[in-house]
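Missing here: one protein chain of the complex. Every other protein chain is in place.
Order of writing sets the labels: A and B. Residues in every chain begin at 1.
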Amino acid sequence: MMRRRPVVAILAAAGLATFTASCASDKPATSASGSPAAASTAASEAPAAGTGEQSKFFVQADYEAQLAMRSQTPDGPADKPWEQAIAPQMTSTAEYKKDGPYEICFSNAAVNNPWRQVGWKTMQAEAAMHKEISKLTALDAEGKDDKQISDIAELQAKGCDALIISPNTTATLTPAVKGACAKVPVIVFDRGVETDCPVTFIKPIGGYAFGADAAEFLIEKVPAGGKILALRILPGVDVLETRWSAAKVAFDKSQVKVVGVEFTDGDAAKTKSIVSDYIQRYGKIDGVWMDAGATAVAAIEAFEDAGLPVPPINGEDQQDFLQKWKDGDLTAVAPTYPTYQWRTPIIAALKVLKGEEVPKLWNLPQPKITSETLSTYLQPNMPPLHYALCGCENMPGFPENWGGKKG
Amino acid sequence: MRRTLPIFGVLAVLLVAIAVVNPFFLEPAGFLGFVKRAAPLVILAAGQYFVIVSGEFDLSVGSLVTVEVVVAARLIDGDESLTWPVLGLLLVLGLLVGLVNGAVTTLLRVPSFITTLGMMLILSGAVFLWTGGAPRGALSQGFRAFGRGSLGPIPWSVLILLAVGVAAVLLMRADFGRTLVATGDNERAAALSGVRVDRARILAFVLSGLAAAVAGILLGGFAGVSAQVGQGLEFQAITAVVLGGVVLGGGRGSVVAAMAGALTLEALFTLLNLYGISGALEFTVQGVIIIAAVAAGALRLPFRLRAST
């Protein structure tokens, strides 16, 4: 271990140099650092049978706010939900007002799944619709926190007029976002950050509403004592934890019995295997709750292959699920996390640069698809993994740019 | 053959343990369901075996499986009449990828770890470049039947697995098998005794590519189109082969044991699930078992650390 000495020496020298030399820092200068972690107010109720302990991501106040928002009427044009906002608290943007044309930059967490693909195409189409946007510069962080931090730094240097950020991780991107706020108006959407320095944070109502919509539907359709299987993608992702924690609250209060909570990794084959195992073990499963719809069809097929009727189930607004729902006349519901939220940041950026007021917290409506509205969202010409709530039907280049077929 | 026996013992113990918790496992339908689920991994393991026994690695099979499924969905696009032509095309695609892997590894002398790592990047990038980021199109019912349907009580995938297994055993008993093992055992000696080592290795990669194509057809059939169907399968296949007592670096082990290794791995997953050691610690258990299995096998053999890559 003597061989490490040079390293230590050089490290020490480098360290000393850093602190003594007058050094530049690209680190955001922040005052009172840190902000309360989302987990601090986790409810500590007794774990109910089957659903396990409540997630440490659960925040009672946020939960109640989201559930209340579901029944509020949003402001804005009803035929353009991506421009609507629920109970907005407007904030002035006069300080950012400037003349066009504008160059807008976008630091994207990733485009590594169909949801983000649909969203990203929709955002590009939105930007193309505005002549006053001369350029949309986007960097893809490929799901890497460290790359996104560098990307945000790089974009600041490009002299963009506004910076849109879709953070890869809430906690770890916060310092980088704070740094950017000091130099350029920042718009955050999808996942949030632990700072209120962005001009606006855009999101649909949120995960609690999603989880509760699905759970309430199952509780209504599944008879008392019925067995529910809950399928989750993976633990530890805030936007998914909230979905499950809201469902847990609903299930704990109900007469249905959650016989299992399993993680599928979002893998169709694994989902199908898990559901088959539960059918084998319990003979009958009376309802399936899912925190995301990507593998809903695989879950349905497990029942079909076992020769059983498909019980009440929830999916999401992906075409393959909607098609299956219609073909099998299923008892189903599809809460959504709409991809039309990718339109809003561009609209918000233009408002900010024109000095118009925007909501500080921009809550978009988050509709759910029911059997009554199914036919309006089912678009057989679109690819199976396309998300129906893209709000992109009337945009130039639809449907080809989204992988669909004309007519 | 001495080295192949332990894996069958482990497999038997695991199967009994599953049956104790889940009696349905002893019924034909339950057991066949298990084999059906394991079939893609077992076939991949057979393909990977040929490559490993010849002294190489194939890290590209996972992304090749994804490519097969995504390509099939886009080309078939729900049209039943295209099922068979596309099936043929998929096999050719697997064969071509294997051929390139083999040619680059042998003729350009790039270590197979790097060749197939590069191929993994190229395949997963290229297929989504082609489809615009997410899968599009749909598989036909005829295509799905191979992974989903059954002939009477026996799933098609089990029959396909049996066919692949028999073919693999016959191949290893033929001249090709001896050539391959000799190549992996001592390339120079094999070359001096007239074995065309490059050709043997290229063929091994082609077989691995074909196996990935078949596994892709079964997986796409079983669960439908997905962008991540092949994720991590390359490491699972290598693990399975190694569990079967096949030595990384080549020259030792049987194909039947490699396939039994895959069944063992699948049985292990099932068992961990049944006993509720799901999620987190499952990986820790898996890691310990892999190391323990290989260590138990290796301690009785002369040390061959660096014959690989």
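Heads up, the rule we're going with is that contacts are C-beta pairs under 8 Å (C-beta built on N, C-alpha and C of every residue); 3 or more make two chains touch, one makes a residue touch a chain.
The rule is short, and it goes like this: contacts and distances are computed from a predicted model.
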Self-check item: Chain not displayed: protein name in its UniProt record ("methylated-DNA--[protein]-cysteine S-methyltransferase", "Deferrochelatase", "ATP-binding cassette domain-containing protein" or "ABC transporter permease")
Solution: "ABC transporter permease"
Quiz item: Just one of B:Val21, B:Leu121, B:Leu151 or B:Leu170 touches the chain that is missing; which is it?
Solution: B:Leu121
Quiz item: Which listed residue, A:Lys144, A:Arg281 or A:Lys326, touches the chain dropped from view?
Solution: A:Lys144
Self-check item: Absent-chain contact - pick from B:Gly47, B:Gly94, B:Gly133 or B:Gly261
Solution: B:Gly133
Exercise. Using the touch rule from the top, list residues of chain A that touch the missing partner.
Key: 3-4, 6-7, 10-11, 14, 17-19, 21, 23-28, 30, 33-34, 56-57, 110-112, 137-140, 142-147, 149-151, 153-154, 157, 168-172, 174-175, 235-238, 241
Quiz prompt | chain B residues that touch the omitted chain in the full complex | solution = 55, 57, 104-106, 108-115, 117-122, 124-126, 128-129, 133, 186-188, 235, 238-239, 242, 247-249, 279-288, 290-291, 294-295, 298-299, 301, 303, 305-309
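Rule of thumb we're sticking to: only the chains that are shown with their structure count from here on.
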Quiz prompt | Computed distance of Cα centres, chain B from chain A, in Å | solution = 35
Quiz item: Which bits of chain A are touching chain B when the two form their complex?
Solution: 111, 113-114, 117-118, 120, 235, 262-263, 266-269, 271-274, 276-277, 280-281, 294-295, 297-298, 301, 305, 320, 383-385, 403
Exercise. Please give the residue numbers of chain B that touch chain A in the complex, ascending.
Key: 22, 24, 30, 33, 37, 73, 131-138, 148, 219, 222-229, 231, 270, 273, 278-279
